[in-house]
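Got a structure for you, written out below as structure tokens; questions coming shortly.
Each chain you see keeps its place in the complex, though not every chain is here.
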Amino acid sequence: MNIGIIVFPGSNCDRDCAHVVSEVIGQTAHLIWHQDSSLNGMNAIILPGGFSYGDYLRTGSIARFSPIMEAVIDFAGRGGLVLGICNGCQILLEAGLLPGAMLRNKNVSFICEDVYVRVENADTPFTNTCQSGQVLRLPIAHADGNYYTDPVTLSALQANAQVVFRYCDKDGHSMPSMNPNGSIDNIAGIRNAKGNVLGLMPHPERCAEEILGNQDGRLIFTSLLASLIGNAALTV
Amino acid sequence: MTEDIKTLPPSHITPDLIQQHGLSEEEYTQIVTHLGREPNLTELGIFSVMWSEHCSYKSSRIHLKRLPTEGPHVVQGPGENAGAVDIGDGLAAVFKMESHNHPSFIEPFQGAATGVGGILRDIFTMGARPIALLNSLRFGELDTPHNRHLVKGVVSGISWYGNCIGVPTVGGEITFNDIYSKNPLVNVFCLGIVKKDRLLRGLAKGAGNQVLYIGAKTGRDGIHGATMASDSFDDASEKKRPNVQVGDPFLEKLLLEACLEFLEQDLLIGIQDMGAAGLTSSSCEMASRSGTGIELDVAKVPRREPDMTPYDVLLSESQERMLLVAQPGKEDAVLAVCRKWGIDAAVVGRVTDDGVLRIREGDQIVAEIPADAIAEGAPRYDRPSAPPQYQEILQALNLDTLPDVKDPVDALLQLLDCPTIASKRWVFRQYDYMVGTNTVVCPGSDAAVVRIKETGKALAMTTDGNSRYCLLHPYMGGGLAVAEAARNLVCSGAKPLGATDCLNFGNPERPDIMWQFIMAVEGIADACRAFDIPIVSGNVSLYNETNGLSIYPTPIIGMVGLIEREDDITTQWFKQPGDVVVLLGETREDIGGTEYLKIMHSREQGMPPWLDVEREQAVQQCALTLIQKGWVQSAHDCSEGGLLVTLAECCLTHPSTPLGATITLSQERLRLDALLFGESPSRIVLSVTEGNLAHVTQCIQDMEPKVPMSLLGHVTDTDTLAVTVQGEQHATARHLSWPITDLADRWHNGLTRQLGIEHS
Amino acid sequence: MKAKIYITLKNGIHDPQGQAVQQSLHTLGFDSVHDVRMGKLLELDLQDMEKESAEATIENMCKKLLANTVIEDFRYEIVET
């Protein structure tokens, strides 16, 4: 499979994602420059973490206007799988591919540490190799991961099973005290209504290899692959 | 054209102006001799920054010669932007440490951030991709709002810059002492990886080659930063506003990627970052290293502000800028790469063969100086040195008048609570230590371990230095820093390959400070020689003095070691109940200079622990052998706080499940405080499985030279650290015990409590 | 012509930065501070722009880029220079 990883100026998890795509799930990773305008031949797209444009105005706000984003929006519109990790998730929000916005973490600081998330919906192209309710240990590394959306949108997210991950303790209890950043309803990751776009703040690509002491993140990538293989015709 | 400058009317260089530029009368006379005439103001500015302590190393250079800089692994020794060692498979590790002390005191956030930016540039100008940052910080005690403000500002500045550019900050150290209240230290270390045969250097070879400027536009920021870093502080210094530089990590990320692309396309002859003294020092150093000259037109330099004079442009320390040399014909390709990354770039001059730094503004020559006169011709001083009068008083500690510890249970809790020993999680949680997906051992163990994806090997790295030891005995303190750094690497399973240093001292014009400096350098040099660890790069920061009060002598050692096999990677925490706890090395009556003495008796006094280099080497060799045989579950070196703190850390630092231990210590002739809290070096606490114990004991017994070993007890799944002290004098043994939760509370929350932050 | 653009979090949206500032102010003894909200101020230098079209242009910039209208409000002033 051909998996495109968009490189924005200031992306810095692009190579990490490419490493997992090629070395862990054995697929072809293509680094795609943000000035390009086409995603020819890609089966799925990853918007990687980092600090696109330094996050100088708001996270993801400037990258959202990169030329490639039109192609990404188009790709998503045609049902292509798009995974946004951390800054990638923030870009998806700014681009309107996912609802809501990110506020500064409740403690105002950057937080880098492992957290637990519960898989709320295992019936997505990004979680189909997980069990529903499964607890994953994943690292977060962000200063603006405090997800916010208005009450109406939140109800819709909940009603449509669009909340894919919630912060929880290691036994899967999703309590406010396990919320690292103040995110509404302990949300760590959401998908769009159609289900083909996922944004999450934790970094699955950082825990997909044995040597790193944790392989929970691998599941996100194997799920992505599983759904692509089941859907191999989809070269948007 | 050249006539212009020589026929200028006698310039108005007054004694006042010379003094403002931080130059002495003799230095001015030397300038006139070098030029054969009086300098103009621009030239005076150039000499002033280039001959500053910061750029010229004029007080330190002759002493730095003592450091061993060669070895079979050394690919690049001192003298370039950074040093490099061979790590096998055709790769080299490029690393260096640098200080940003003065700027961080004036503006902690930006000062620390731009410090990170500077050291990163040193690494990627060598063509290496930076893969790890560490930092070594010193602050005053946290009982004043200002010190808390400095700590928060510095940590968030480092966090902002490092996180944004996407280089993981994988470790470091931070300690607190009031001597740093008015002069905190911010030392940053960076390591990168490059193909050995692709190493770039700061060269300006080949007359006719093009000189290019890339990166941020030049503003007036930081004019005279280098002179400032070479000056003592007084209360007015905080007002030195124009010196404040603002970092732009986003731009630096673009520069980094662009530079690596230049390398890939083989576009450059040489490259040098514009650090202290900006355009001036980068061009002089490149020319001087290559025996060439450089001609620059300041009018072509991209600028941020109107009405800048050549003086301003040459001396600006605007961040995120580089100077490149490329063959004619290649400049278009360089400019194209810059366009791709959205970076300003301009051809600003060319390499000449006359050895002269010639600066024009359009048609007009505004400065003309032999490059060698500025770089190599800089003054070199053998400043007078003498031990301070107070040295003997400091070293005198009469143990007869020091009551032994009464309540060891409370003493351990107090030590774990003190910010120098307590967990630094509040600090490193703000650093992205995982980006790059190479960090195998995250902050929280003796050394950070970063894998090299290309080779399956890994590098361990650490920074260490104990300034109290250095105050009490600078020679010993220097050696102990080297020993501890190496020990930390060995505990992680690595063989030390090379080191860098950052030498932070007071005012070198004072003989006592100069003495501290010379002694410490000698201690470092002798220890490095004994352990066969070359120093491949480094940095000197002098004039760390405010209102006449100097900091403690604070040499910091950054060290890098190689781990050949993944299986050898070792961490400090106990792994499973039932494992046997073993101590390598020997506990002596080392109370002088300890953290215990400071916390429990408010004294910073005595002789620091004595380093026996042969013993140290034997212990390290032994630990590494056991690790490589696969027999070691955990290894942790004993440092600040002594044996009890080390054992408590072994119990507590497991990332998910803390364990207990049951320990028996035999007091023999030692004082109890020395046994529990003394800081004898050359000690390592190991844990091994019961099944491997016989192999381990046999192996240790077979070691030559002999390594003292004692079996201390077992790891347990109880919630208790239980220590029995068998005294010789006392018939009955003494039982001490701590609930792990109590230890954990003190250790986890000590730092945040003092910072006045609720844990979150 | 200059424009000053003020971007603030919408009412009712939690403002962690404002809260942190408030807490620090309390720690310093400024007890009369009951609430702090933190926003952004952008000062734009505009050239060759007609006053009439300026408002629409600035409005446009704000909606497109400068503010995230899911969470932020904006207002602006135009200053003739």
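Every chain is named by a letter (A, B and C) in the order it is written, and numbering of its residues begins at 1.
The working rule: a contact is a pair of C-beta atoms (placed from the backbone, for glycine too) under 8 Å apart; a residue touches a chain by one contact, two chains touch by 3 or more.
Predicted, not measured: the structure shown is a model, and the values here were computed from it.
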{"item": "Stoichiometric formula of the complex, labels as displayed", "value": "A x1, B x1, C x2"}
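Basically, only the chains that are shown with their structure count from here on.
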{"item": "Chain centre separation (chain A, chain B; CA means) in Å", "value": "36"}
{"item": "Whole-Å gap between the CA centroids of chain A and chain C", "value": "29"}
{"item": "Set of chain C residues in contact with two or more other chains", "value": "none"}
{"item": "Partner chain A, residues of chain B touching it in the complex", "value": "156, 159-160, 163-166, 248-251, 253-254, 341-342, 428-437, 439-440, 451, 453, 566, 655, 760"}
{"item": "Residue ranges of chain A touching chain B (in the complex, touch as defined)", "value": "9-10, 12-13, 15-16, 19-20, 49-51, 53-56, 106-107, 109-114, 139, 141, 143, 203, 205-206, 209, 211-213"}
{"item": "Chain A residues within the chain C interface of the complex", "value": "57-58, 61-62, 65, 94, 100-101, 103-108, 146, 148-150, 182"}
